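In this view, the complex is presented without one of its protein chains, the others remaining in place.
Moving on, here comes chain A:
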């Protein structure tokens, strides 16, 4: 492996670049772009398997961790056991240099039971392998995972979310004691404003389809204005508030019954 590939300096940028396509749904980061910007001294032939290896780690191990039991538990989310057909243990000692294998790994289904220790163990094992990764690279990958996993997870969830989301919520309670039009006394009312809007994903894709993204921007992050939200203003009297509250408690109950005991 070329000396440049063994270094860890450009690896961070490479992982960010790969993450854009793999997780954030932003295509356009080509192999050639990454090579010329981050590893200009390395030939395309040498770069390709290296890229495939890193891509494979990102797609299989990271995905497995994103939706692993540990992540769910740490966010107090329900964990559903045994969803059929989803988990497949990957043999990560497979020859990642082989582009065909790497491509297969990209499309593979990650085991949903991995935790962070397994990532560390996997990375350590890779450092001991012939043609694996260096300890410095393992550290970079580990660091990248720690700092990006929440964003990546949110991005993946967002990409599968096509309905509008709840962007904001504000409310106040008014104690109406009199009204110009009717002599009603003391009818408290809650006024709630919901901000409903689509995720930023669709907007980004159409904006950046033909845009050339400089690699530096990948590590700094890209910010976009959110598309227009709809503001829905609702009025509730006490009765209605309690009716809705009852429904919400039913939702909460449903969520709890899905929680599997450890």
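One rule holds for everything that comes next: contacts are C-beta pairs under 8 Å (C-beta built on N, C-alpha and C of every residue); 3 or more make two chains touch, one makes a residue touch a chain; residues count from 1.
Definition applied: contacts and distances are computed from a predicted model.
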item: Candidate names "Cell cycle control protein", "COMM domain-containing protein 6", "AP-4 complex subunit mu-1 isoform X2" or "Ubiquitin-like protein ATG12"; UniProt protein name, chain not shown; value: "COMM domain-containing protein 6"
item: Residue of A:50, A:122, A:145 or A:236 touching the missing chain in the full complex; value: A:236
item: Contacts of chain A with the absent chain, listed as residue ranges; value: 25, 63-64, 67, 72, 75, 77-78, 80, 83, 86-87, 107-112, 156-157, 159-161, 163-166, 168-176, 178-180, 188-194, 196, 230-236, 238, 240-245, 247-252, 254-255, 258
